[in-house]
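Not every chain is included here, but those present sit where they belong.
When the chains are written out, they are named A, B and C in that same order, and each has its own residue count from 1.
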Amino acid sequence: MTIQTAVLIETLTALGAEVRWCSCNIFSTQDHAAAAIARDSAAVFAWKGETLEEYWWCTEKALDWGPGGGPDLIVDDGGDATLLIHEGVKAEEEYERSGKLPNPNETENAEFRIVLSIIKEGLLIDPKRYTRMKDRLVGVSEETTTGVKRLYQMHANGTLLFPAININDSVTKSKFDNLYGCRHSLPDGLMRATDVMIAGKIAVVCGYGDVGKGCAAALKAAGARVIVTEIDPICALQALMEGIPVFTLEDMVAEADIFVTTTGNKDIIMVSHMKQMKNNAIVCNIGHFDNEIDMLGLETYPGIKRITIKPQTDRWIFPETNRGIIVLAEGRLMNLGCATGHPSFVMSCSFTNQVIAQLELWKERGSGKYEKKVYVLPKHLDEKVASLHLGKLGAKLTKLTPDQAAYISVPVEGPYKPPHYRY
Amino acid sequence: MTIQTAVLIETLTALGAEVRWCSCNIFSTQDHAAAAIARDSAAVFAWKGETLEEYWWCTEKALDWGPGGGPDLIVDDGGDATLLIHEGVKAEEEYERSGKLPNPNETENAEFRIVLSIIKEGLLIDPKRYTRMKDRLVGVSEETTTGVKRLYQMHANGTLLFPAININDSVTKSKFDNLYGCRHSLPDGLMRATDVMIAGKIAVVCGYGDVGKGCAAALKAAGARVIVTEIDPICALQALMEGIPVFTLEDMVAEADIFVTTTGNKDIIMVSHMKQMKNNAIVCNIGHFDNEIDMLGLETYPGIKRITIKPQTDRWIFPETNRGIIVLAEGRLMNLGCATGHPSFVMSCSFTNQVIAQLELWKERGSGKYEKKVYVLPKHLDEKVASLHLGKLGAKLTKLTPDQAAYISVPVEGPYKPPHYRY
Amino acid sequence: MTIQTAVLIETLTALGAEVRWCSCNIFSTQDHAAAAIARDSAAVFAWKGETLEEYWWCTEKALDWGPGGGPDLIVDDGGDATLLIHEGVKAEEEYERSGKLPNPNETENAEFRIVLSIIKEGLLIDPKRYTRMKDRLVGVSEETTTGVKRLYQMHANGTLLFPAININDSVTKSKFDNLYGCRHSLPDGLMRATDVMIAGKIAVVCGYGDVGKGCAAALKAAGARVIVTEIDPICALQALMEGIPVFTLEDMVAEADIFVTTTGNKDIIMVSHMKQMKNNAIVCNIGHFDNEIDMLGLETYPGIKRITIKPQTDRWIFPETNRGIIVLAEGRLMNLGCATGHPSFVMSCSFTNQVIAQLELWKERGSGKYEKKVYVLPKHLDEKVASLHLGKLGAKLTKLTPDQAAYISVPVEGPYKPPHYRY
């Protein structure tokens, strides 16, 4: 719930939507943006520094339109709204079948326990709420790599309850927001949180996907020596072609000054790694969840001391060595926690995809064009998103002649590339 | 037919193949490489500086294994061998049906006239030669964007005569050879041909695909001011995010010092553009054919004077202005014509794909796995190509734990990415 | 008075000094740093957001050690303490000679009026105070280009009252702090103040000295298109060799998105320029004083409206066009006003020069080595500053053999370069 989101909400409202909104991250709300939207445009359930309980309470409230109300469409970011509805429907079906309520104590995952608790309480009041919701829902458009992964799994399992448009894999999202957004926001977060000089430092970037590429480029440009860790040989070879060595975390853990996780996976930097780091090494995550860094291991390490230098910047001191490491944003996304996320221009590319997807879902709501599957936007809409952003930067496109278009077998107006084109 | 090709031939030979070889470009043969292979490993029909007639004669000879002979498989680069066989079969079928011979004068395309002449002559001697060839052929693996485009057209039309593997769209080909290969070979060609200082100059790169991205990166790194022309708004936006303005050729034609075409299209720099250029502007092509630059328009311009400064470096002087422009490699691929093509390491990535494709086609020759369609190599083979090249550069990959692999739903050994992943 | 200054104060204290301190900039004090030093180490007269009157009051207080007290040495940054003493002595001499007090109304410069007022008031209480101060002073070490320029003028005029060491022209200061410090702090300030996406934007950097070089490098690396303005043909040619065009401000004023002054001169961006800028163009100064930008012209522009978006980030709206421009830090140094100045590592290079200069001045206080002139530190001390910073970055130097040292005519232990060497 940032200023960029606020403009997205205003856009949807201007297009005729009624909007209810919550955040996708406990630290990322900009309270001034939330306040402005709450005053002018939409119901907002979000503030900076929510607890996890508050977070899920907000999510539930944002979905609650009252009797006979929506939602018709979901704009999702990380997939938590979608998750809540799917889990809600599952619980309601089980309850209808067997009368059994969900049991929050069955799960070891602390956050999922909260989800089940919320569903359980709701079920006692209204046992058909999520079922009505999914029946009404025209579809969801999802923003992130992580949320999209969940959708494809449900699609594959046949458990997806409504159509979904994968925004993340629009070229104008993943190759812009993930790459250029992070190239901007990683140094921004590092500087605001620590004021550290990046030049001359050794920085390890775990993962060389779009996010990792953006981070590595920014660190290199700022004068750091960058090392990448990778599991994927192709991405590893890309790093090498850019002059970036590829080693394992173990090779570098005692030498590097800055560690950044960008993998979208879990258990990347463990407490056993952090123990070996140099004094005042900086550890942060710009990948997806706080489980890229072993925060649980760190918090429960015997004798560890935590000194909060300022909010979202903590020094954790190991008792054996008396060396401390600096962990940003409690292991959550540091660009959102320590800075202000991605800048407006690149978010505009992402959110234009969202708006186009919402329009498309709504326009086709009765046509049967979209089944309970995951779709990406067609390439001509992806190209349209890019087109809409060229004017601001003063660009002038060349136009194909009909003859040239025929020669390379594309329409004059595009789309210009085959679906497998990688940009 | 370069030293890299020579190693490819030796590899195929070591794997048990008998090989006959020709070049894919009239200027690109390295005679010492051809001589060494001719002595030791394979029949070679190629030399630097062929005429177009000689070129097609060579292609025919490379395909001619004598009675009862091959080929079983084709390694193609640009698709000319594949074209000759398809045109040959078409002519033989027409001849069988109607007794009509191909008529070279029916086409206005000078090069295609030569193709038809060769087929016509062959038809009089052996009217079933190409038909027998296609019956025997297990398949082709094709190297280039241009060749692949032809294959997909035949695939779409249902006219493809044997299975084809598209090497170009392996990540380890298009995102390496096209990008990093050209980043290396563009300045190499410019320097060898002209000795010009790139720093400080204004350079226009027409097209910002993989080849254009490599060229723009090289020119920028060398200190040029780079401007890109593009038809595709997404690629244009990528250029802008890298600080490269996007204008039309008309905007820049009178200002720039260096012009490079990388589009894979025709009619990019016309003689009307070249007239307006500054004295001693350099014009070259690293895209696909010599028709990116309007060589015909230049050659037939009334009163134009051509001064060959050295082979592949010509100054063309316009009579009205007495200004000259420098055209490299007669408009053909300047990295092959003026330098030595792409360096071995990146060619090894491409050619490992070729070898793997040939092995796959041969292994599955009786299995029916491959129909008369175009295929890309499966991702695990693409990743294997990358893996085989990491050791040379001293890289160490990280290994997923089974738990991590499960978390992101991939096998521990890969492949690690969904098919639509863009790298 | 930042955290880096705090460490400098602690260092001087640990070396045996008693310290009194004030800031050199009304916006740059970090109050937590000032508070910590005030508690533990020294008398501090500084807070964030001083008025100009407060600023000079602080300067006077920092110099006031009471009867029989210091200072013995001055660490100066911009030269204001040195200025106050020189102006004080001048006034005292005039007063002694003619009985005339300084007349603040004689000057049109608002800030200098404050200086004269302070001196005048002091004179009435103690007419020999600055004279005693200069008699006692062993010397000053000066940090900045601007302060050094004043010193050389006084040196040339024969009016310098005590020895001065020019820290700014130590290589380890001007080629590090000015260059790499600004490469870090310019984007830092831009991001914190505006959250603007730098990629894709057009940025004009006025001046391509060390500061301008650092700024241009940072903006380029972040994906901006950079244009430089210069008066000096050599610096202009350097920009061009890096692929950066050199135009005048007038050429770019209506096109660019970001304007940065780095010149050390005045009247660089005038209100007449600002009127022509695009809506929401960003204007900031990282050069020396707020007179690089015509703040007076802006503030007094008829009908102008100022909206303070947040402290140090103001939008000024022109009545004719209703377009607004964003001015950072009220035209003062934006890296100090909008961010936290330069990071510790590079400040450590600068401040090590300061400490070495102070030690040198003190050690030689009775020897007559330093006259009332401006000196730079000898090269072996400059090299020593660098040496002290290599270990932190894990560097290993090569050692000359005696034979090699003789061959290039330098001592084995350095210094290694002639005085005119430019690095």
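Keep in mind that, in the parts below, a residue touches a chain if its C-beta (ideal position, glycine included) is under 8 Å from a C-beta of that chain, and two chains touch if they have at least 3 such contacts.
Since this is a predicted model, take the numbers as computed values, not measurements.
Novice: Every chain here is the same sequence and 3 are shown, so how many copies does the full assembly contain in this file?
Specialist: When the whole complex is considered, it contains 4 copies.
Keep this in mind: only the chains that are shown with their structure count from here on.
Novice: Nearest whole angstrom, what separates the Cα centre of chain A from the Cα centre of chain B?
Specialist: Roughly 39 Å, centre to centre.
Novice: Between chain B and chain C, what distance separates the C-alpha centroids? Give it in angstrom.
Specialist: Measuring from centre to centre gives 56 Å for this pair.
Novice: Which residues belonging to chain C are in contact with no fewer than two other chains?
Specialist: Residues 199-200, 223 of chain C touch two or more partner chains.
Novice: Chain B touches which residues of chain C in the complex?
Specialist: 199-200, 220, 223-226, 240-245
Novice: Sort out for me which residues of chain C touch chain A in the complex.
Specialist: Result: residues 3, 180, 183-184, 187-188, 191-192, 195-202, 218, 221-223, 255, 339-340, 342-346, 392-394 of chain C touch chain A.
Novice: State the interface residues of chain B toward chain A in the complex, per the touch definition above.
Specialist: On the chain B side, the touching residues are 149, 152-153, 169, 171-172, 174-176, 180, 210, 229-238, 240-241, 245-249, 251, 264-267, 349, 376, 382-384, 386-387, 389-390, 393-401, 403-404, 407-409, 414, 416-420, 422-423.
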